[in-house]
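Here the complex is missing a single protein chain, while all its other protein chains stay put.
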Amino acid sequence: MKKGTNAYRPRINWKKEARLLPGYLIVVLWVVFTAVMLFWILGASLSTSREIFSGHVLKFESGLHWENYATAWQVQNVSVFFGNSLLYSVISCAGVLAISAPAAYVLSRWKFRGGAALRIGLVVAMSVPIIMVIMPIYSLAVQWGIKGRLLLILLYIMMRVPYTTIYLLDFFSTLSRSYEEAAYLDGCSGPKTFLKIMLPLVQPAVVTVTIFNFMSVWNEFFMALIFTSSESMTPVGVGLLNIINSMKYTGNYGGMFAAVIIVFLPTFLLYIFMSEKIIAGVTGGGVKG
Amino acid sequence: MRKNKAMIFWFCLPAVLSLLIMFVYPVCRTVLMSFFRVESLTAGLGDWSFFGLGNYSKIFSSQSFRTAMSNMVVIWLVGGLITLALALLMSVVLTSGIRGKKFFRAAIYMPNIISAVALATMWIQYIFQYDYGLLNAIVTTLGMEKVKWLGSDMKFWTMTASFIFGSVGYYMLIYISGIEGIPQDLYEAATLDGASKVQQFFRLTLPLLKGVIKTSITFWSINATTFFLWSKMFSPIDTEESTIVPVIYLYDMVFGGKGVVNRDAGAGAAVGVVLTLLIIAVYVITNRLFKKTDLEY
Partner (left out) sequence: MKKILSLILASVMVLALLAGCGGGNNNKNSGGQDAGGNNSQNDAGAQNPDNQDGGSGKQYDGVELTMWSMWNSDEPQGQVIQEAIAAFEEQTGAKISVEWKGRSINEILSASLESGEKFDIFEDDYQRIANIYKDYTYDLTDMAAAVNYDSFSYPCFNNTVIGWAGFLNSIAEQPQVGGIFYDKDAFATAGVTAEPKTWSEFLDVCQKLKDAGIAPIAQDSAYADFAFYHQLVRHLGEDAITDLDANGGWADSEGAVAAAQEIIDLVNAGYFADGAPDEYPSSQNKIGFGQAAMIVCANYVTAEVNNATGTQVNWGLFNYPAVEGGAEPTAAYAGTNSLAVTKYSANPQAAFDFIMFLTTGEFDQKMADTAAQIPADTRNTAPSTLNGTIETLLSADSTMTWCNGFNARDDLKTSVKSTIVELYEGKFATGEDFCKALDALY
């Protein structure tokens, strides 16, 4: 995106680079290790179990076994898992925003009774371990007969509310009040001002926090494990575990690695294009000390 | 600006409700449940019978739970030290002006965005694999005997190592943003005063990062206490002593792991409460330690 920046860089200062050598060494080693791991997995996903066990991965003596991908895809319905994860992530991201943005806005703008308590409550909720809430939620869900997809989506939404609200709150506080005053003078109602003027102003923050929420719902495991009872509602994380187990029992190690790659690839591609945004989502807002 | 009470009410209501349903009610009920004898999760309040501290004494007298706790504490302490130190190191390296900073940053953070199931599988089925794994390939090239990385004495450490690998990136990002928040002129002044890079790190960077480090310790504590998936991945068939952690113990007991005959939701709740108390304790202690000696800049 910002190709221009390199052009303005000073020439390579060898003395400086030499001083940084140990630093380079550390990060390069780390990254090379990651790369080796990924390449081997990729190679293994195209090999047979026999080749893997005899240490002949990446030689492809018997050709590339693309059929591993077909088996991994078919043995359990991977497309269903992806569909579910997508469904859960998209709906919960939208749901979280619908709840968090208005709350963050009013919390940042006005002092009112219970406001401070709500704020503290949200911050504390961010540190509540999930196992503290899972048991009563489980019995509530059984009691009320809420199950499956709806239940998971509701839980994901409510789980992400504290972080999202606090994150957006910080951004709303940085906005000048003059926008609202102008809008008020123009006869714009409070909610309308929020929707039409204030929300667009924090759009970058909304995008960042949504990406972050998306990732965490996409990769969520514990609740999905406990609250999904059927394959038709299983998201990718738990689904992958099923596939891996199934491949292990049938001894199809190539297929197992293929499954890992299948699950890894979409997130990875997304990451290549959006890493800046994702990283901003981690370091922004609520995380600051 | 005028205060619109109706709007405040309606804008806050959903957030308040979700806070109540998802956090306040469950936490209260779990705390309450930990003092009662409750066999099944779905048992109504009527089936609860008061048990005092019985659940607590039950879990603390259980060998499995004690092992689980000590495993967790080691993960928290040793794993935490290594993770945070590595993260700090990486963040210092990346902010030292090396080339390709963005690439390295993204690459090191990458394990955090992929499904932990996939990541753990890579470690278990490749890096630590006995027959064809990477580590044993290196070990044999060096002319040594193959090591059973997943044997009962190594498993805990290999699990912790792979967990650390997956976590470093996250804390690194937090530290980078902390370091980048420190004004450059402080460093320039220090350099003029003749302070070496190492001195600068200990005298300048570290003290100014106090707040960020405090946050990262809290986050790490939450992660360590809720450690579950990695343990599950490293002992896929039965719960094993080498990898058991409190959440696995709780999961087996409450949701009836393989062959657990007597489920006990009350004891499970007690486990949850103990973990939460630990997190609170860590939070209070770090707050004490890092008390308002914060330097302002």
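Note that the chains take the letters A and B in the order they are written out, and that residue 1 is the start of every chain.
Here, contacts are C-beta pairs under 8 Å (C-beta built on N, C-alpha and C of every residue); 3 or more make two chains touch, one makes a residue touch a chain.
Nothing here was measured: the structure is a model prediction, and the numbers come from that model.
> Out of B:37, B:105, B:210 or B:263, which is the one that touches the chain we can't see?
B:263
> Even though one chain is hidden, which residues of chain B still touch it in the full complex?
Residues of chain B in contact with the hidden chain: 40-42, 62-64, 67, 124, 129-131, 146, 148, 150-153, 236-242, 244, 254-263.
> Considering the whole complex rather than only what is displayed, give the residues of chain A touching the chain that is not shown.
Its contact residues with the unshown chain are 48-50, 53, 71, 75-76, 138, 141-142, 226, 229-231, 242, 245-246, 248-252.
What we mean here is this: only the chains that are shown with their structure count from here on.
> Nearest whole angstrom, what separates the Cα centre of chain A from the Cα centre of chain B?
That gives a centre separation of 17 Å.
> Flag every residue of chain B that touches chain A in the complex, lowest number first.
The touching residues are 1-5, 7-8, 10-12, 14-16, 18-19, 21-27, 29-30, 33, 41-43, 89-90, 92-94, 96-99, 102, 104-111, 113-118, 121-122, 125-127, 131-132, 134, 137, 170, 173-174, 176-178, 210-215, 218, 222, 225-226, 228-229, 233, 236, 247, 250, 254-255, 265, 268-269, 271-273, 275-276, 279, 283.
> For the complex, give me every residue of chain A touching chain B.
Against chain B, the touching part of chain A is residues 16-17, 20, 23-24, 26-27, 30-31, 34, 36-38, 40-41, 44, 52-55, 57, 98-100, 102-103, 105-107, 109-110, 112, 114-115, 118, 121-122, 125, 127-139, 142-143, 155, 157-159, 161-162, 165, 177, 180-181, 184, 190-191, 194, 215, 218-219, 221-222, 226, 236-238, 240-241, 244-245, 248, 253, 256-257, 260, 263-264, 267-268, 271, 275-276, 278-279, 282-284, 287-289.
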